[in-house]
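Worksheet for the structure shown next.
Presenting subunit A:
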Amino acid sequence: MSLLLDVKGVTKRFGGVVANDAVSLSVREGEIAGLIGPNGSGKTTLFSSIVGAHPIDAGAVLYEGRDISALRIAEIARRGLTRTYQQTRIYGQMPVIDNMRISAPDVKEGILPLFRRAGRASEARARDLLSFVGLYEKRDLLAGSLSFGQQKLLEFAMALMSEPKLLLLDEPTAGINPTLINGLIDRLKRANKELGVTLFVIEHNMRVIMNLADRITCLAHGQVLASGTPDEVREDPRVLDAYLGAQ
Partner candidate 1 sequence: MKGRAARYAAVAGAGLLVLAAPFLAPAFVTQFTFLWLMIVFALTWDLMGGQLGYNSFGNILFFGIGAYACAVFQRDSGLGYYEALAIGAALGGVLAAAAAAFLGLGILGLRGHYFAIGTLGLGIAAGEIAGGWDYVGAGSGMTVPLFPGALAARSLFFYFTLAALALATFLTLRWLYGTRFGLALNAVRDDEDKAEAMGLYTARLKTAAWSLSAFFLGISGALAGNLIGFIDPRDVAFAGATYGVWMVLMAILGGKGTLWGPVIGAAVFHITQEIFWTYLLGWQRVALGLLIVAIVVFFPQGILGTLREKFPGRFGSKAEVQ
Partner candidate 2 sequence: MGMARRKWTGKAGRAALTAALIWAAFQPGAALAESIRLGSAISLTGKYSTNGDFTQKGYDLAAKAINERGGVEVAGKKYTLEIVYYDDESTPARGAQLAERLIAQDGVQYILGPYSSGLTKAMAPVTEKYGVPMVEANGASVSLFTEGYRYLFAVLSTTEQYLQPVVDLAAKVADDPSRVRVAGAFENDPFSQDVQNGVLADIKRHSMKMVIEDKLPPELNDMSATLAKVRALRPDVLLVSGHARGAALAVRQLSDMRIELPMVGLTHCDSAQIIEKFGEKAEGFLCAAQWAPALKYSDPLFGSAADFARLYEETYGAPPPYQAAESAAAVMVFADAFERAGTLDPKAVRDALAETDMMTFYGPIRFDESGKNVAKPMVLYQVQDGEYKVVYPPEPAEAELRYPMHAR
């Protein structure tokens, strides 16, 4: 499998605080990669660095073999690299279905396609994805009126709607009703298999990430602590230390 994302020695500072310190890791095409680490270890900052939400101080982010670290977030999104947010972000004053419509992939082509009528296929896909995450019944509600967990699912559906190649998910199970988590894991796996979306997932819930990911990287204090298969990472004493030490 070829490398879809290759993070090389990325450093990001906020004032005097080093949030990411020469982080290197990679994601292969078609896999589900995991990113774990204690609170404040720099996971979300790394996501923001990858998608271009802020400039990085050193290193490079290679996506499909090209350095994208100088590009802005919208440019990167247009190349098929999208993220979701830990604090879910959806368009609160718009109906759920419109959230989906405006996430269709052709809005990334420019302004003019916006004046074209969205195709039947696109409409169908929006409905299918809403069914996929179980929000079809809520399609006409304002997105802001959904519960936090539902908004999380909506954001996931919007991300899928935009047909990314690589989707970065920031804690997809946080705030989701525990009884629904297994269903969500199943959906993530299906999205990966059936829609062919490579996933890179930050997750706090160890059971979830061990179950989900093909490979896992662990961050601590902004540095890569360990990486490997779930089993390797689980048994790495440094990872255990980091978690126990942190808690």
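A few remarks follow.
Going forward, a contact is a pair of C-beta atoms (placed from the backbone, for glycine too) under 8 Å apart; a residue touches a chain by one contact, two chains touch by 3 or more; residues count from 1.
How were these candidates chosen? In short, all candidates are chains of the complex that A comes from, given by their letters.
Every value quoted in this text rests on a predicted model; they were computed, and no experiment measured them.
Taking any copy into account, the candidate from 1 or 2 that touches subunit A in the complex is 1. Within the complex formed with candidate 1, the subunit A residues making contact are 51, 53, 72-74, 77-78, 82-83, 85, 89-95, 98, 101-104, 107-108, 110-111, 113-118, 138, 140-142, 145, 158, 162.
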